[in-house]
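Note that one protein chain is taken out, while the other chains of the complex remain in position.
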Amino acid sequence: MSGLTVRDLRVVFDGFVAVDGVDLEVPAGDVRFVIGPNGAGKTTLIDAITGLVRATGSVTFDDHALLGRKVHRIARLGVGRTFQTAAVFEELTVLQNLDIAAGWSRHPLSLLRARGQVPSSVAEALTTVGLSAVRDELAGTLAHGQKQWLEIGMLLVQDAKLLLLDEPVAGMSQSERDATGDLLGRLAADRTVLVIEHDMDFLRRFARTVTVMHAGKVLSEGTVAEVQADPRVQEVYLGHAPSASEVA
Amino acid sequence: MTLVLSQLFTGISIGAVLLLIALGLSLTFGQMNVINMAHGEFIMAGAYTVYVLQQVITSAGASLIVALPIAFAVAGAMGVLLEFLLIRRLYGRPLDTLLVTWGVALILQQAARDIFGAPNVQTRAPDLLTGSIHLPGGLVIASSRVFILVLALTAVAALTLVLKTTSLGRRIRAVVQNRDLAAVSGLATGRVDRLTFFIGSGLAGIAGVALTLIGPIGPAMGTNIIVNAFLVVVVGGIGQLKGTVIVAFALGILQSMVEYTTTVSVASVIVFIVIVAFLQWRPQGLFTLRTRSLA
Amino acid sequence: MFKIRGTRALAVVVAAVSVTALTACGAKTGDSGTSTTAGAVVDTSGPTVKVGLLNSLSGTMAISEVTVRDSLKLAIDEINASGGVLGKQIEPVSEDGASDWPTFAEKAQKLISQDKVAAVFGCWTSASRKAVKPVFEKNKALLFYPVQYEGLEESPYIFYTGATTNQQIVPALDYLKAQGKTSLYLVGSDYVFPRTANKIIKAYATANGMKVLGEDYAPLGSTEFSTIVNKVKASGASAVFNTLNGDSNVAFFKEYKSAGLTAAAMPVVSVSIAEEEVKSIGTQYLADQLTAWNYYQTTAGAANDKFVKAYKAKYGADKPTSDPMEAAYTSVYLWKAMVEKAGSFDVEKVKAAADAGGITYAAPEGLVTVDGPSQHVYKTARIGKIGPDGLIKEVWSSGQPIKPDPYLKDYSWATGLA
């Protein structure tokens, strides 16, 4: 495991430079938070890493070059992501959602059989994300927070080694946030985690390292404290030197 | 040489007809993502408008001129009615609108049969538009085709002007780009939708008037043309007027050239193959709107 | 391992079902007569006798076929008013072929086996006739087919009351030749009649020193003719032979006129444009062009005056009569004559009476006689010119009825065509 390395990443939409020469180094086992104002290029960064948008530069994970591969090929290399607005299969049950996430490596012919037993990885994930009680409910009927948990559960059964989470706690209650944060810490033991988040409180409590993006570039990088102390960050976020409570 | 030129003009004139038919679709399908299979029947309504008017106005030329705005209004009103009664309930289900409007098309066809009779009806064209224009070099082109070409280009220009400069145009584009945001910012999206549909369907009415000059006027006239019109819009790219214009002429010229050297049936098969090949190259059509959405 | 027991139960059901299916088997193709269908049963038990009217009342062909149905009904009404057939009133059962060939076959079967009709009148396109032909042969039931067609067919259970090729196309070619036309361009819809007609025309041209300069087919319903007209124009042919059908004619003639082509310089002979079509295309585009048929609304004679008057009285003064309508009208009277000669509604007896010869009827087009062996009808060929009033005036006629020759056996140039 050698973590995620991004070198000189650039994404251009019709002349608009969304990501402008980003370098990023996320070592294995890190929980890296990426923050920045709207339009800083955070989500586009994840889109580029997962192959959704075309980019130049280089991205390597686990010694595999990712750029230029198709989305599903990148996923098969152990790269998993969630979406800002939770993207689960609403017409399928929680169990089915998780089971699908476990599936790409199954033999094609085995797909033609119905699921006899709940696979152990799925059962585990159900317990881990606390959705056992609703496993036969349609995912579309879940509360917003539960959907986000379901997405994380899907990453678990997918056995992703690099988790790219796009605002995973948006809309969650405080206790749900705490639980999610704890989960992230546990997951990082044998994975690499990259989180896009606006919630500063959540960030302060659970981030190990932080990257600040602005206008498609990396503005600052370091521990939470280092970044908070960086005057350029304060400038970008508030246009003036902030009081402690505003950033924290 | 004359032959190549006259065949080229034929291609351009086929393209002009395609453009006129597809223009309204490009608006309703492109801007609103509504696949209106009854578009062909709106064209039919435009053509029957000429027929009905000629029962009242005896001068062929005058009736044609008067028919243009009336057909626009008649077809446009039908479009608004369709939008209000059915399509409004189906936003976000484009495939379902396709089937529903096919049903509407069937009903309109049968209604035309019951009102005007199953046989084609006859309209008179002004003498000016049944003759031909002799150009230097022995080139002879049909004046009706020139009329249609001018009409098509005028319609494109007018539509572009409306979309680019008027407040209605701005609102249409706002709704296209982000329906939810537009609604939140206080735009009456329902009204904008209906207006868009009015213009798109109205253009079908104009096309119907033009078609009386070159083809039959009957209950089945819509079905014969609708598939090709959709291909033009799809290949041109959704929501892209310029794509529709370029592709209409390109397909027209391709069709006329292949048809000249082979047969009509071989030509339609070849055109289909070219389209599939083209979509391999540009799956979203000639021009595309880039978005970051996950769909 | 984790198979649900339901799957196994399902497998049993499916297997049982397949076995049942395979145990039920009937006669092999070779064993003639073991259990093939008996002849159609005509229901003559009541005071009426049923006949079937099989026409497209919906779909693209409805344009033409509704008028045929109307004139069939006119003939039936007239016969009923004058006492019926063998003392029985005719009860028409109308079915919609819906312009769809399998539907024609289905409805034909329904008329024969459910309604037990004495005869069926109808069909227009060759495709619909080809679709029902096996149904009538299999059930040994009668069809009267009233439309001019491409010939090359004889069926023991079909009577053809429209023209075959030697009563329409060949006379039209004779006429063109006599007018000094030496080169032709052939334009047709893409189906059996035009393709076969053009084959015959080409054979005729070769034998008679005429040149065929080009041949083009448009799909049925096609309305884009600019390229074809360009080709016609560039060919410089002295006449055009037009076998287009339906909507395509409108687009073709509008384009033809726009291209500056005229009846005087390059006349078009059409074999599928009758009075009804003239009305929908417009005389503006058609004036002075030629048609080839066996009957026009203007055809002289008392029988026709009566027919035209009766038709307009029943369906409206603005409704013209045309060749297929007349052939349909005639077909009912011919059937009546056959039944009366046979003294029975029984299909085999009716056929025997007709095949023995001598069935005639003073039709609106003149005296027609059924040719026993071919089950076609002797018809007079007529070339007409479309007038500014939308009616067609006869400019030439064969003078007397021509013997039907569906396989063109009597024409030496046509050997090898069939």
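In order of appearance the chains are A, B and C, and numbering begins at 1 in each one.
Throughout what follows, a residue touches a chain if its C-beta (ideal position, glycine included) is under 8 Å from a C-beta of that chain, and two chains touch if they have at least 3 such contacts.
Criterion: contacts and distances are computed from a predicted model.
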item: Undepicted complex member, UniProt protein name, chosen from "3-isopropylmalate dehydratase small subunit", "NADH-quinone oxidoreductase subunit M", "Multisubunit sodium/proton antiporter, MrpC subunit" or "Urea ABC transporter permease subunit UrtC"; value: "Urea ABC transporter permease subunit UrtC"
item: For the chain not depicted, the shown chains it touches; value: A, B, C
item: Contact residue for the chain not shown (choose from C:Asp43, C:Glu106 or C:Glu394); value: C:Glu106
item: On chain C, residues whose C-beta touches the chain left out of the figure; value: 2, 4-7, 9-10, 13-14, 16-18, 20-21, 24-31, 34-37, 57-58, 95-96, 98, 100-103, 105-106, 109-110, 113-114, 125-127, 130-131, 133-135, 138, 152, 190-192, 195-196, 199, 217, 219-220, 418
item: Residue numbers in chain A that touch the chain omitted from display; value: 50, 52, 70-72, 75-76, 80-81, 83, 87-92, 95-97, 99-101, 103-106, 110-118, 122-123, 126-127, 132-137, 154, 158
item: Residues from chain B at the interface with the omitted partner, ascending; value: 29, 33, 35, 86, 89-90, 93-96, 98-100, 102-107, 109-110, 113-114, 223, 227, 230-231, 234, 263, 265-266, 268-269, 272, 275-276, 279-280, 283, 294-295
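Please note the rule applied: only the chains that are shown with their structure count from here on.
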item: Chain nearest the global centroid, as defined over all protein CA atoms shown; value: B
item: Whole-Å gap between the CA centroids of chain A and chain C; value: 72
item: For chain A, residues that touch 2 or more chains besides their own; value: none
item: For chain B, residues contacting two or more additional chains; value: none
item: Residue ranges of chain B touching chain C (in the complex, touch as defined); value: 3, 6-7, 10, 13-14, 17, 110, 113, 118-125, 130-132, 140, 142-145, 213-218, 220-221, 224-225, 255-256, 259-260, 263-265, 268
item: Sites on chain C touched by chain B in the complex; value: 58, 60, 62-63, 66, 190, 216-219, 221-224, 226-228, 230-231, 234, 247, 249-251, 254-255, 257-260, 276-277, 279-282, 284-285
